[in-house]
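What follows is one structure encoded as C-alpha cells, with my remarks underneath.
Only one protein chain is missing; all other protein chains are in place.
After this line comes chain A, so read on.
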Amino acid sequence: MELSSFVQNLMNGLAIGSVYAIFALGYTLVFSILGIINFAHGAVFTLGAYFTYTLAVGQFENNGLLKGINIFPDGSPFSGSAVMFGLATILGACAAGAVAVLIERLAFRPMRSRGADPLLALVSSLGVALVIVNLIQLLVGAEIYNFPSDAYGEVRPALSFQIGDKVVIIRTVQLIIFAVSLVMLAVLGYVIGRTKVGKALRAVAESPSTASLLGISVDRFILITFFLSGFLGGLAGTLVGTAFGVAGPYFGVVYGLKGLAVIVLGGLGSIPGAVAGGLVIGLAEAFVPAEYSAYKDAVAFALLFVILLVRPQGLLGRNLIQKV
C-alpha cells in the first residue's frame, strides 16, 4: 500500500473509530453498572441526531412534531454559525441523555426491583427501541434528513497535504469528530477516575449491595450512568450524522450492532476497552480494500466472532470468573 493511501485510511479509520468508541462507551457504562446490555442504545443514538437537527436546522418539512423550533432566530449573532451548531449538539446529546434516564425509569428499574431475569431486560430494552424507532417514523416521517453542509460554519475547508504525488484529504468534519471524541474521553476518564462521583460509580459497578451499605444511593448513580450513556450515544449520533449526512429512523440500527462488537472486542464493561475496540474496528473497516467494500459491514462481526473464540474477555477485559 502506498504511503499516501495508508495515511488517508488511517485518518478515516481514526475518525470513524473514535465515534464508535464514544458510542460504545455508552453501552459499556450501563453494562458495567447493571450487567445488562441496553439494546435501546442504538435508538438513543438516532434520537441524538434528530434532536440536534431539530434544534440547529429548525423544521422537518412535512409532518414534524417539533416543527418551527429554532433556538437561535435568524439574524441573531449565533444563527448559522458553528457556535450554534455546537450548542445544538450539546443540547441534543443532553436530550438523548434524558431519554436514556426515562428508559431506565420505565423499562429497567421496575424489572430490577422485581429481581427479574436479565434476559427479560434485554427484551424490554428491545421493545423500547422498537417504540422509539417507530415513533420517530410516525411523528417525523421515514425520510432521511441531511445535516447542512455548513453545519460547522466557517471552519469548512478541508485539510489536505501531499505525500509523494498523491493528495491526502482530511475533511474538517473528521478532524472535529476526532477532537470531540478525544475531549469526551479525557473528560469521562477524569470524571470516572478522579472525582468523587466516579469513585461512587466504580463502587456501584463493583458491587451494588456493598455500595448501598456504604451509603451510596445506587438508584441515583444508575440514573447518572444512564444519562452519561445517553449523552454519549446521542453525541455520536450527531457526529456520524454530520460526517455522513444521513439520519433516518433506522439510522442507529447498524451502529447499535456494531457497538456491541466494539464493546465485546475491547472487553465488556471496560472503558479503555471500548476505546480500543472502537479504534480497532474503525481502522479495520477503513483498511478494507475497495474491491471488497461490500463486505465492510461484516468486518466488525468477523472480528467479534474471532475475539470471542480466542479471548472471550476481550482485548482489555478482566478474566472471566467461573462460579463453582
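In this section, contacts are C-beta pairs under 8 Å (C-beta built on N, C-alpha and C of every residue); 3 or more make two chains touch, one makes a residue touch a chain; residues count from 1.
The rule is short, and it goes like this: contacts and distances are computed from a predicted model.
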*Assuming one chain is omitted from the figure, identify its UniProt name from "Cytochrome c oxidase subunit III", "2-oxoglutarate/2-oxoacid ferredoxin oxidoreductase, alpha subunit", "WD domain, G-beta repeat" or "Branched-chain amino acid ABC transporter permease".*
"Branched-chain amino acid ABC transporter permease"
*Sort through A:Val183, A:Val197 or A:Ala298 and give me the one touching the missing partner chain.*
A:Ala298
*Selected from A:Leu3, A:Leu102 or A:Leu120 as touching the chain missing from the view*: A:Leu120
*Could you tell me which of A:Ala24, A:Ala49 or A:Ala107 touches the chain that is not displayed?*
A:Ala107
*Check each of A:Ile33, A:Ala129 or A:Val168 against the chain that is not shown and name the one that touches it.*
A:Ala129
*Kindly note down the residues of chain A that lie in touch with the hidden chain.*
37, 39, 106-107, 110-111, 114, 116-117, 119-124, 126-132, 134-135, 137-138, 253, 257, 260-261, 264, 268, 294-295, 297-298, 301-302, 304-305, 308-309, 312, 322-324
